[in-house]
Every structure is written in C-alpha cells, then in structure tokens.
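The complex appears here without one of its protein chains, the remainder shown in place.
Now for subunit A:
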Amino acid sequence: MGRYVLRRLLQMIPTLLAVAALIFLIFSVLPGSFAGTMTGGGRRALSPELVAQINAQFGLDKPLPVRFWDYLVRLVQFDLGTSFRTREPVIDLIAARIWPSLQLALAAMTLAVTVGIPLGFLAAMRPGSLLDSVTMIGAVSGLSMPQFWLGLLLMYVFALQLGWLPSFGYGEGRLRNLILPAIALGFAPMALLARTTRAGVLEVMSSDHIRTAMAKGDSPAQMVRWHVVRNAMVLIVTTLGLQIGSLLGQALVIEKLFSWPGLGSLMVDSVAIRDIPVVQGTILVIVLWFLVINVLVDLVYAAIDPRISLR
C-alpha cells in the first residue's frame, strides 16, 4: 500500500505542472496587468517609463516561455514566488490563509455528513413517507439554491434580525463566527449527500443478497447493520470525496461574502489586482487538495470493498 500511495503522489506531479501551465497561459492572455492596476482606478495613467520599470522589476518584460521556465524552476524548489503587492513570499501568504480555509471546509463537511447521510438513510428506510418527501424536497431546494443567496439569507435572519451570530469576519477563530459560513457552504453538499445516500441505500436494499438476509431470519435492524450500511457506503464515498475535494474551491463565494480570511478570498483579491504569483499559488494548493482527497477516497474504497484492489 505504501508503494501505491507513493505512486499516486508521483502521478500528481504532471497534473500539477499542467495546471500551472494553464494558469500561466490564461493570465498572459488576459487583459490588464499588475502595473495597470496601480493607477488607482485609472484616473491618472502611469508614464510608459514607469510601467516598463515595474514590469522589469517583476520580470514581466521577459518573453512568456522564459517566464514560464523561471517559474517552473522555482516551483520544483517549492518556491511559489513573491507577491507583487505585499512583496512577501506567496507561500507565507497561503500559510496564513490555509487554516481558516480548512476550518471552514471541515465544519461544512461535518455538517453535511452528520446531517445528510443519516437523513438519506432514514428517507430510504421509509420511501414515500412524510420524512422521505420532506427530506427530498429539502435536498432539491438545497441543491438549487445559490450559495451566496443562502448566505445572505442566513446573515439577514441570524445576524441582522435575531442578532444571535456575527454576520462576518473570522473573529480570531471563534466558533460563533464559523457557524453561519459553515452552514452556507455545507448546505449543498449536505443535500447532495442525502440524495445519494437515499439512492444508494435503496439500490442495496433491492439487491439479491438482501433477500438472502431476509431468508436467513434477519430483523430489519440486523439486516441494515450487517448487510446495508457498508454496501451503501461504497456508493456514498464517491460523492463525499468529490464534495470534500471541490469544497476549497467552492468556498470562494462564501469566503468573500462573510469576509472570511481563507484561500478563496485571497485568490479573488489577487485576481482583481493581477497579483499573478499569489493566484497561481492558491490555485495550485486548491488543486493539490483535490488530488490528495482523491487518493484518500481510493484508499477508503479499497478498505470498504474487498473486490477493489490497489494496483
């Protein structure tokens, strides 16, 4: 298994390089430049000499292939470059933001897992019941509701009207600041998990080995415990993995909305001023997270299902 993990980790390198190249390319064809954003809203254009000087300072005057090559050389030494704006190493900027980001993602996922999976299970146990209908209606609305709108709604009700919770900010990591953004971010994955769990459980319940379990004399509770939970988990883990993997990227809107100091808001702010090294760094971290989660999911798969072997 150690060799398998090592190989999977090595396989990430080409993916990361491709992503790096893509971002590099996109920002080189996008209109606007870092020097251009320094004029303070374009009221007063910088003199061409000054622009050239700024570009030279950050190496932006060199041709694209050369810049890309320099970037790669630094990248393999784990040097993500220096922020144009703050002149700090990108890696330090990211390090400061990664914990709030993970905190938010984990909180959202905990909500999704602890509420979504049990609800889906209960709904599948009694298909067509009131609980089933309510859960599935909730799930569909959860999936179709835009994140930022839910976020605004939560803010309005719980912060503005009721005044129970702060409406924005990190609050030095206090739990009360985490609650609203976590719900806003976790609601859609929760809804999706509830649906997937319900579908997965129903699929398992209709399979032949469940009839065998009934013929053996299992009670419904024994049957679920011994022959349904684990089998349904195989189906649920796929969705769960994809959700966790994409959560850092999805958090962008919620982080901006709640002024949460995570990777997402760092990236958005940096895009606005074309602080390219920071943008590249944050995207790479988000992609890396997705890839790592994927490997973890495959390991979990193999642990649940003996028919899957790690090769």
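Everything below uses one rule, namely that a residue touches a chain if its C-beta (ideal position, glycine included) is under 8 Å from a C-beta of that chain, and two chains touch if they have at least 3 such contacts; residues count from 1.
Here, contacts and distances are computed from a predicted model.
Novice: Look at the options "Cytochrome c", "Oxidoreductase", "Peptide/nickel transport system ATP-binding protein" or "dihydrouracil dehydrogenase (NAD(+))" and return the one that UniProt uses as the protein name of the missing chain.
Specialist: Record says "Peptide/nickel transport system ATP-binding protein".
Novice: Just name the one of A:R97, A:H227 or A:R274 that touches the chain not displayed here.
Specialist: Only one of A:R97, A:H227 or A:R274 touches the chain omitted from view, namely A:H227.
Novice: Write down which of A:D218, A:D269 or A:D298 is the residue touching the left-out chain.
Specialist: Spelled out, the listed residue whose C-beta touches the missing chain is A:D218.
Novice: Please output the residues of subunit A touching the missing chain, sorted low to high.
Specialist: Counting over the whole complex, subunit A touches the hidden chain at residues 207-209, 211-219, 222, 226-227, 230-231, 234, 304-307.
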